[in-house]
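Missing here is one protein chain; the remaining ones are kept as they sit in the complex.
A, B and C label the chains in the order they appear, each numbered from 1.
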């Protein structure tokens, strides 16, 4: 099962060539992860950060920009979990528009405490909720 | 009649104090205007800019930040038109969260051609569509 | 005496029309205030926020966008203080490029504690440092 959310390309996202400026995709990627936490994992970034003193910073990201996106395009972000470690989660996010692939992302996030900033084990309830989005490792990406 | 849209405060919007960094409100304001054009005025920014070679840049903006907004807040943006000139429109945008006022904005946008960049008359169809959102001048703001 | 800093318009700042997207000016305005604090007021935003648990959020901003700025323009931000209250400072920031005025800003910032978020008196040393940038009220803006 993938988690999906749709984000429309707004004026704030595009560059002088009228296409999405690549750093803006990462704001959308972060929003996708936020929405996934809220909708499916039983906690919000607000709760994580401000109440629980935890965070999920990116530790590695690999991105292929397959095809440009333009102002007004309605982009679909589809998120899967490819592996779950003690304190890290590997995500695959595919961005498409009307079925056409635009961007492919592999994002690793860590589960950390904020003070001090260090990795810590993913809580069991959170892990269990994430496992529902786990895809078999052998699946072609 | 007001045009309204809801935008959730995301991680990308907040600062080190956990509250919305004020420049991010203006990205949301621009998004509100974009959505108003698409939903109510019969044209999108994509059509305006990339097909019609027109734009609606801000020429003046006045903003009062009444109360801070935090990560996860669902903000309502309510837009009214307070006056329509030959080539400019005065907008009032009130941002609130669960009925509590957060930000008050008076935004003037111009209707311009892009090449060369100069003001030009608002087309009649666009003007007629905007008039439905016009509030009486005497209304207290 | 004005505080001045120069910021070049980068690709991240411009929109589909190749001109500065107006919310980006406010990021530059905030950077100007940050640099003023560091260079002239004897404290950095890092010290204020993370060590001192204080902040200087915007409470009001009035902006006139006089003329568009383009990719590569080297913008000069000139900051003056127009008044200093118990816990607020009124700033005037004029943005120009090779002597041509581009944007005029009147920004009011408050001096606040972060936990709880409430205004508090500007410390004497900070006030004294700010006064060096105070311009006579009667000066035409």
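Rule of thumb we're sticking to: contacts are C-beta pairs under 8 Å (C-beta built on N, C-alpha and C of every residue); 3 or more make two chains touch, one makes a residue touch a chain.
As the structure is a computational prediction, the values presented were derived from the model and not from experiment.
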Report task. May I ask which residue of C:45, C:77 or C:133 touches the chain that does not appear here? Result -> C:45
Requested in this report: With the missing chain put back, which residues of chain B would touch it? List them for me.
Outcome: 11-12, 14-18, 21, 23, 71
Query raised in the report: What residue numbers in chain A mark contact with the hidden partner chain?
Result: 16-17, 19, 21-24, 26-27, 29-30, 49-50, 55, 57-65, 68, 114, 117
Query raised in the report: For chain C, which residues lie in contact with the unshown chain of the complex?
Result: 10-12, 18, 27, 30-31, 34, 38, 44-46, 49-50, 70-72
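As a working rule, only the chains that are shown with their structure count from here on.
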Query raised in the report: Which chain's C-alpha centroid is most distant from that of chain C?
Result: A
Query raised in the report: Can we say the copies chain A and chain C touch using the same residue numbers, with more than half in common, or are the two sides different?
Result: same
**Report entry** Distance from the mean Cα position of chain B to that of chain A, given in whole angstrom
**Finding:** 29
Requested in this report: Please report how many Å separate the Cα centroid of chain B from that of chain C, as a whole number.
Outcome: 23
Query - Where chain C touches two or more other chains at once, by residue number - result: 16-17, 21, 23
